[in-house]
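Left out: one protein chain. Kept in place: all the others.
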Amino acid sequence: MTAVTANTVSLSWYEASARQRIDALVDAGSFTEFIGPELREMSPHLAIFDLPEQFDDGVVIGRGRLDGAPVLIAAQEGRFMGGAFGEVHGAKLTGLLRAARAQHQDVLILFDTGGVRLQEANAGELAIAEIMRAVVEARRDGLSVVGLIGGRAGCYGGGSLIGGTCSRLIVSEQGRISVSGPEVIETNRGIEEFDSRDRALVWRTMGGKHRFLIGGADMFVDDEALAFRKAAIDALKVGRRCDVTVLEAEQTRLERRLQRFGEAEDAVEIWQALGVDNPTDVPALPTSAFLRAADNRENADDAR
Amino acid sequence: MTLDDILAGLFPTGSKIETTGAIIAGQAVLPDGRPIHVLGITQGQPLGVDEAILLAGHVIEIVKSGDRAPILFLVDSASQRMSKRDELLGLSEYLSHLAKTLLLAEAEGHRTVGLLYGGSAAGAFIATALATGTLVALPGAHPAVMDLPSMGRVTKLPIDVLKAKAEATPVFAPGLDNMTQTGGIHAIWDADAPLAPRLAAVMQRPKGQDDRDRLGAKRGGRRKAAEIADRVVALAATSYQGAQHG
Amino acid sequence: MSDWGMQKAALGERLTAGRQHAKGKIIPIPSLPAFLKAVVRSGDRVCLEGDNQKQADILASALANLDPADISDLHMVQSGVVLPSHLDIFEKGIARRLDFSYSGPQSARIARMLFGRKIELGAVHTYLELFARYFIDLTPNVALIAAVSADKDGNLYTGPNTEDTPTVVEATSYKNGLVVAQVTEIVDKVPRVDIPGDLVHFVVEAGRPFYVEPLFTRDPAAITETQILTAMLAIKGIYAPYGVRRLNHGIGFNTAAIELLLPTYGEKLGLKGKVCTHFALNPHPTMIPAIESGWVEQIHCFGSEVGMEDYVAARSDIFFTGPDGSLRSNRAFCQTAGLYACDMFIGSTLQIDLEGHSSTVTTSRIAGFGGAPNMGSDPRGRRHPSEPWLKAGAEAAPDSSAAMRRGRKLVVQIGETFGDSNVPLFVEQLDALELARKLDLDLAPVMVYSDDVTHIVTEEGIANLLMCRTKDEREQAIRGVAGYTDIGRARDANLVEQLRQRGVIQRPEDLGIDPLDADRRLLAARSIKDLMLASGGLYRPPSRFRNW
């Protein structure tokens, strides 16, 4: 008989709020928030649409310590407006990344976003461009910017583009990374190409396991706050460059991906080509078995 | 204006630029005799993994050449390609990679100027035009995050209501003026004036910090972003000193 | 009289007509329309098999594609009106009269068609009641049923979804009715004989499985803190004191929460082995953690559940399985078990009135009852004692003689005071009454009658209606757990406080429950994936429930 353990101590990253994730990630009690909810810096645009506002505009930013070292942190709240980037939300992140350079401190971005917030689409789009530039500038100063992906909203749209600028990405199986959402693909291409309600299809096309296998993410962890914490500590130890060597390596890596898998119709074909035994079983594998099966995955070490 | 008209206007002394599929690549000479690289995406095409990797490859070659010549990036695209294949292959990485190469070029001494002369939207806009050091546009260009009908579907608001709201704020509706007011576009060129001097003027602009949020504040289209970002930078400085001393 | 045997003769005519389109008993799919036209007669009483789970979908579509000029005035007698084609049959004028039990996904359309007089309604039944009438006055002339496979003799294998099939076939075939089965495939030898071929006249090889709705799959990710609180109240305030071992759960999220709290909260309360050991219940995925941790001894099922087949087969110590290894379900037997052999029914509803009547009917939706009125009723014919049954009986009539006192089945309505879109659970008057008036029905469609309900559980507390002595007490007990609904706010605070002193109303704090402890971390599984992992990979959830 299998013993069932109660989930009394663990914190599911997928389920946790932005604030719970930060609390569980950093050294206990070490977090200081910048522009906290008491300052009520809310979106000035949602009222136009008669939509409710949130005191922190859906992102919590500040500084904490990770294994003793100071680190700047941003956590998106995927349940508020789908974690989408609006003007204030985006500017808090932009400011944090600019602060990283000024203070010479690494950054963790806890993504949980559907992309740009449509009600302030232009501001959100520009914020994403500004954040990407700030990430690259911080990395060129020798800083690490690590993305953590495993929330309800995934990491979609412009969020996924910011993710692509990070020095390392940590993902759980639940995490999804994609520019276009499933519904958007279905609307544009028809249900025959992509049935957005087929969640197994969605996950094997955009989910954490697939991204890890093709090198779209660097570390694969359980849906556990402590697993994310451990991975974040490790991720900050590597990948402190963003120069022509790194981008040339990424160019080679991404070209190779197109050559190897460009004709694949489905993720399972890609996993097969990667030499995974029983590729159709991949979605059902528990983490340890998956990591063994992923031995020959593509990786992006120093090529991101 | 057609692409040929634009290129002729920009480079009266001649250029060697080819368009392969939707990808523009080549070189030209500025009126002062200096060389300039020309890249871009044209014909209102979507930007997918195949296009992004080609463009990024060109940028990397330019950076590796060490010539520090400026790069003009022309944009008339749709949005990112919304397909299963592109997402299966990790489109976000390809678009980010392209953006990173442009940001790298700027940082490595190549001035990067984006010229938006047609459409562009969403991820394609971020990965191209918005990743250049200075973005200018020609009249008639039409950047968007999402078109209004799609926006209507998502927000469950009728188009008329959205249009009325768009009158009150530049913050959400598509269009060149809105994107300019929010600071995303440095300047809209006058279509009737010669283009070459305008390009030369942009090249004169001192290279520096990302000032789009400041432009947005100045133009009234994005009043909060710059102030919020500045406050975060200031808070991070003071709180850290406090923490170190405390 | 010399005309005995007329029904046999009529059946003979149908068989002859049908054989024109058959090879032996097998009807090729292309011949199905012509075949149906040949064997179905206008005015027939037809049972189209389908309940809240399995559907004879191919046969339903074929029936709906008949020409009303050829066949009309059918009287449909069927458990479920679930597929669009079930109502197309009426829309097109092929059928006129309807007796049924359940109409979940078609509840809005069936209401519109009833208002539009497109359907002549016999009655809305509970399953067991409709089955009973199959043997008395609603015996089908034709039954269109569904199975997994058949051999050339018509022996049928239903797999885990046997459900209504034996009942329908029994009533039809033994009373000279025609039985037609759709099967996925024809095989040389069926894995087990669920229906003997003698009773099956024709078989249609559909080439694909019949449709099954995963109705009993509740995603733990959607369970709210308030639902967890109601579950804690039910476990500590009802399961524990009555010692409820034999029971049935409804399909809502509150009872799913109870199932997921057994291995955690229930374990902490020391209830393992003392409650929830025997169930009349479908193979709910949310039962996996409780089963795996040894809480459950035995479960008999109405039907199966999509994705649970391998798990059930691997747990034959718990479930009823056949020689082929797979589940044997049987709705009629399980409903009987739920009626007579269970000490408790607990489930959710949409509306409860001031007397305690409850209904899932709203003015625009007629969802039917399914099995709820059967499970949720006190069987007057019960004679065997059990601790919970006797205790409930004693609470209802403390002054009567113990040896002559009927026990009571515990019938518990559980829910949050406000449902989706802030719609209150408690109402002055059930929408069912208004509906009955509009449709000119003799009987309002009430799911559980007030005199059967023993307890109401909301996040505000438990109302024990067994202990109410007057109509007024009953009303205040209901108002006393109705939270901030209009009904709840109009309570007599003094009377409610008195009821609380007497233990008629119990608040969370009276039971030593802190609402702030109602945390999702108490759930033994918080996602469908957790359930899959808890099953050791045996549970294979349908794609739409996955997030991996």
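Read from first to last, the chains carry the letters A, B and C; within each, the first residue is number 1.
Here is the rule we use: contacts are C-beta pairs under 8 Å (C-beta built on N, C-alpha and C of every residue); 3 or more make two chains touch, one makes a residue touch a chain.
The criterion applied here is as follows: contacts and distances are computed from a predicted model.
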item: Undepicted complex member, UniProt protein name, chosen from "ABC transporter permease", "Malonate decarboxylase acyl carrier protein", "Peptide/nickel transport system ATP-binding protein" or "NADH-quinone oxidoreductase subunit K"; value: "Malonate decarboxylase acyl carrier protein"
item: Chains shown that the absent chain touches, full complex; value: A, C
item: Touching the absent chain when the full complex is considered, from C:D73, C:E225, C:E297 or C:D492; value: C:E225
item: Missing-partner contacts on chain C, residue numbers; value: 224-226, 229, 416-418, 422, 459-460, 483-484, 489, 515-516, 518
item: For chain A, the residues touching the chain missing from this view; value: 17-19, 28-29, 36-38, 40, 47, 50-55, 77, 79-80
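We take it that only the chains that are shown with their structure count from here on.
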item: Chain A to chain B, fewest steps along touching chains; value: 1
item: Middle chain, criterion being Cα centroid separation; value: A
item: Furthest chain, CA centroid comparison against chain C; value: B
item: Computed distance of Cα centres, chain B from chain A, in Å; value: 24
item: Between chain C and chain B, distance of the C-alpha-averaged centres to the nearest whole Å; value: 59
item: Chain A - residues contacting chain B, complex; value: 32, 34-35, 41, 44-45, 48-49, 61, 63, 70, 72, 87-88, 90-92, 94-96, 98-99, 102-103, 105, 116, 118-130, 132-134, 136-137, 140, 157-158, 160-165, 177-180, 184-185, 188-189, 193-194, 205-206, 210-211, 214-216, 242-244, 247-248, 250-251, 254-255, 257-258, 261-262, 264, 266-267, 270
item: Chain A contact footprint on chain C (complex, rising order); value: 221, 263-264, 267, 289, 292-294, 520-524, 526-527, 529-530, 532-534, 536-537, 543-548
item: Chain B residues within the chain A interface of the complex; value: 49-50, 53, 56-57, 60, 63-64, 80, 82-97, 99-101, 103-104, 107-108, 122-123, 125-127, 130-131, 145-146, 151, 154-155, 157, 165, 168-174, 178-179, 182-184, 210, 212-213, 216, 221-233, 235-237, 239-240, 243
